[in-house]
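Here's a slice of the assembly, chains where they normally sit.
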Amino acid sequence: DKKVVAVSIPAADHGWTAGVVYHAQAAAKEINAAFPNVEVVVKTSPSAADQVSALEDLSASRKLDALVILPYTSEELTQPVKAIKDIGTFITVVDRGLTDASIQDLYLAGDNIAVGANTAKFMIDKLGGKGDIVVLRGIPTVIDDERIKGFQDTIKGTGIKVLDIQYAHWNSDEAFKLMQDYLAKYPHIDAVWANDDDMLLGVLEAVKQSGRTDIKLALGGNGMKDIVKKVIDGDAVTPVETPYPPAMIKTAIYMTVANLIGQAPVRGHVKLDAPLITQANAKEYYFPDSPF
Amino acid sequence: MTALIQSAPASSARQYRFSWADAGPFLALAALLALGFLINPDFLSPTNLANVITRSAYIAIIAVGATFVISSGALDLSVGSMVAFIAGITIMFMNIMAPSLGVWAIPAGMAVAVVTGLLCGLANGLVVTVGQIEPFIATLGTMGIFRALITYMTNGGTIPIDRSLREAYRPVYFGTVAGIPIPILISAAVAALGAFVLYKTKYGRRCAAVGASEDVARYSGISVVSTRTIAYVIQGACVAIAAICYVPRLGAATPTTGQLWELQVITAVVIGGTALRGGKGRIWGTIAGAVILELIANLMVLSDFVSEYLVAAVQGVIIIIAMLVQRFSK
Amino acid sequence: MSIAPRLDRDIVAAPTDGRPVGPAVLRAAGLSKQFGGVTVLADVTLDVLPGEIHAIIGENGAGKSTFMRLLSGYIEPTEGKLSMAGRDVRFAKPDQAQAAGIALVHQEILLADALTVVDNLYLGRELTRNGIVDDARMRALASAKLAELGCEVSPTALVRDIPLADRQLVQIARALLDHHRVVIFDEPTAVLTGGEVERLLAIIFDLKARGVAVLYISHRLDEVQRLADKVTVLRDGKMVGTYPGHTLTQIDMARLMVGRELAALYPPKRTDKAGAPMLVVRNATVPGFAEDVSFSVRKGEILGFAGMIGAGRTELFEGILGLRPATAAIELKGVPMRIRSQREALDAGIGYLTEDRKGKGLLLQERLGPNLTLSALARFHRGPVMRTSLETDALAKAVADYDIRVKSLVSRAGQLSGGNQQKLLLAKVLLTDPSVVIIDEPTRGIDIANKAQIYVFIQDLVAQGKACVVISSEMQELVGLCDRIIVMREGRISGEVSGEEMTESNIALLATSERAQLAQGGSQ
């Protein structure tokens, strides 16, 4: 009998989630072709409530041998995932841990706090411990919250001053407008941090249009291929990048399948690092065929 | 005038006759069930159906309120954010009360939810009626306000419900009575009450009259302002009930809770046969509409034909086809 | 200063000038109304006594409807006050007037289209039992009241689906459901035909007998003469006077209204023979309304269509003109053609004036100019550009030609009095310069002086070689105007009269009974 692996991920509503969908589908295709006795089913959901619905639907219609899930939010998905665990399904959680860690057979964690913290460290370093910066936030969710927290905790006590922080909803257009307004409002800005590369694209356009030269750094996060390319090319304003590879979903799916069909059990927690991507190592993080 | 006299009884008989137009949403529902069964026989399994109908309960409950607002000739775009806002207030209140009241914090929180809902509805209603602002714009404004308030309350994160209350509150979504999930019972009760008010009370008649023609209503001594305001208050109460059912399901409120529900709610109401220009409300059709929407989403998950990227397109097409079927089955 | 004209002979009783003669149920003292600085009613004083039928007459735009709306709380006076049984009253809303016992049957039909007949009847005063609306009882009472008026529509039909005449009856029924002390009828018979009119008049006499005061507005002076105990005449918003009803002849009334001598009502008919057939319709069937109707109208001919309410005349022509589903073989000037929409009809040169000016004729929120030119926009274009100056000229011409009384050329259509709206609508249809004109109720709500003018227009049209079809509920008008009259009954043609046979009694016979023996008339 075929073993069923369900993959539940957020719908592609911006670049990073699009990367997740891309890698999940790629993994499913490869595995379904390679292992005739395994079936990987990928389902996307546009909100936490829809993700809970999708879990119900997936588990109601067939017996799941394993579930790989990238939860919208930890809090809201904990109970529903537990319900699936209770019927004997192997649970792999990606990126955001559930509030009850015992549910997770396998946990592949991204580190959003590190994304913020590493970016902050680099910035402190590069600006010599002081400077005026502006920050663009994403959509009010856990990811955004953690990154901002990591960043703010790190700059605490240094001479880095956050002039302004506003939401731009991980959207390049909103980021473009917001950056234009920041530029109009503050005659001197040392650095910008957009906590996601989609937003960074808008920021860079706005800076370019203004012709201002006071901005020494404009950093993003997530490892979008265009930004990694900039790092490779040695861009002065965007010299580094923090990865938060959507490909982690692919790793998780492969590990889960390995557990199902392999001899050795694959369990435990894997924490993915968020090291700085610099010109030196950027090639390792460059995937020109990914949509992200 | 023989023809005339003959035709009169015929037409009053017509009144009790089966009406294709009214049956439209139920036919669409039946067609969808059949289609679902063809695509995946599990679709009709009791568990799956129970899940789907339970899930449609929020939208259904809110949509009952929306049926009032829409048949009174107005519109409410703020319901999705209002759910989030009320859920947030309710959880905050329950968490504060939990140490002193214990499990009694739950009913106390529910009461707070209802009061908040009534006040939110009243605010919407007054802006629209007394402020004389186009409902679309007025409730778009309050939509932004409620959404911002929940974001503020959560600091952009999540408000989870206290662990001590979680287990006690869970049955409100997950429990059953006589085998029927509680949310289904609640939405049936709300619909029955809504149908009673809309069809069997003076207020219901006046609500439809205001939607059919403000002038005629005004000249008949009906206060457009209070009738429409009450419709918004009813809407607020329904949103509160939906929020009460919502909280135990996910155990938390976030700034993205209830996003775009307003569109689903309006779609459910219109698929159910209520005209957006007002003057006519179909509560039971609305319920069918809410279930149809949830079934379409469920079908997308259960079927394997559709690329993940195209789910929204297929849903759009199915909704348009459902409306066409309804329109031309008349 | 009296603006009353001298009558040929002295009226037996002098004008009473509204001086109280008995205990008035309703008294208006010095009422004035201005709209945006324009005075439309000035210092009108009137007493309404119980059990009295008091007619208000005046030219189109004289201020009759405005006056009635003031009395029933639809609008508030700029000056003056109302009192009931000696006590001052103020009505800020119509329901306050209703609560005080005053009901108004509006000139323009004021019902909610999307609701049923019974819902409209009981709107705002639903009957309930234990808090639950008592549909069964409301339906039963509604049926009874409608039957009394001779209206056979089902109480659960939607108002949008019932014919105009029935809507008017529903509106009347609405005013009569409760017992009121004063009932005001503003041109109730404009859309009714003979039988219904008789029934309504009987009901009005019955009200009078029960001590109810009735205010009655009509341009059909014969009705006024039959009904009125008193007649108050308005001209240009001012009182001309109040006269004892039975002493006034119709000619007296007309003179008092107009303030000048009137020409004969009907222009002489042409004596020359009508020309070749312009429009030939064969086997026209409009499902549910008309079946297998064939007729033709010639160049230079005025063809009348008579019938009772519900005979299907309106629907027949709407079907022929592509405004509702129908089948028909149509030939225009000998060329067979298909008409699928009003646009195609207009392009072919067939104009149609609807009987429902509020719902289908005019954009009430729109200015006069755009209303006038809406069907004939192509004529007001130079290149791609609308020439508003041409439009303004056309409006000025229409206002002069049709004697449309407007306070300003940039008014909105809804601000015109009912009769003046009708004239604007007529001007709109004729602006398309059709070769066949179909006019459904040409003089609905139009005062007697202007009626004559419209008849002259219609005669002019045919004199220019056009063909004209006139659908009318006023048999007298058809007889006075038409060369030939087709009578319809229950969706079929029941006969045709012309020449000597063209009398009101013959038409009535054909309109009501299965096999009619026509009498020769006319020559006496």
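Chains: A, B and C, in written order; residue numbering restarts at 1 for each.
Here, a residue touches a chain if its C-beta (ideal position, glycine included) is under 8 Å from a C-beta of that chain, and two chains touch if they have at least 3 such contacts.
All values reported here derive from a predicted model rather than from experimental measurement.
Whole-complex chain count, expressed with the shown labels: A x1, B x2, C x1.
Criterion: only the chains that are shown with their structure count from here on.
Averaged C-alpha coordinates put the centre of subunit A at 73 Å from the centre of subunit C.
With centres defined as mean CA coordinates, subunit B is found 34 Å away from subunit A.
In whole angstrom, the spacing between the mean C-alpha positions of subunit B and subunit C is 46. For subunit C, the set of residues touching two or more other chains is empty.
Listed for subunit A are no residues, as none touches two or more other chains. The residues of subunit B lying in touch with subunit A in their complex are 40, 42-43, 45, 47-48, 51-52, 55, 151, 154-158, 160, 170, 246, 249-252, 254-257, 259-260, 294, 297-298, 301-302, 304, 308-309, 311. Looking at the complex, you find that subunit B touches subunit C at residues 1-5, 7-8, 11-12, 14-15, 200-202, 204-206, 208-209, 211-213, 215-222, 275, 278-280. For subunit A in complex with subunit B, the residues that touch the partner chain are 11-12, 21, 25, 41-44, 46-50, 52-54, 56-58, 60-62, 72-79, 99, 137, 139-142, 144-145, 148, 167.
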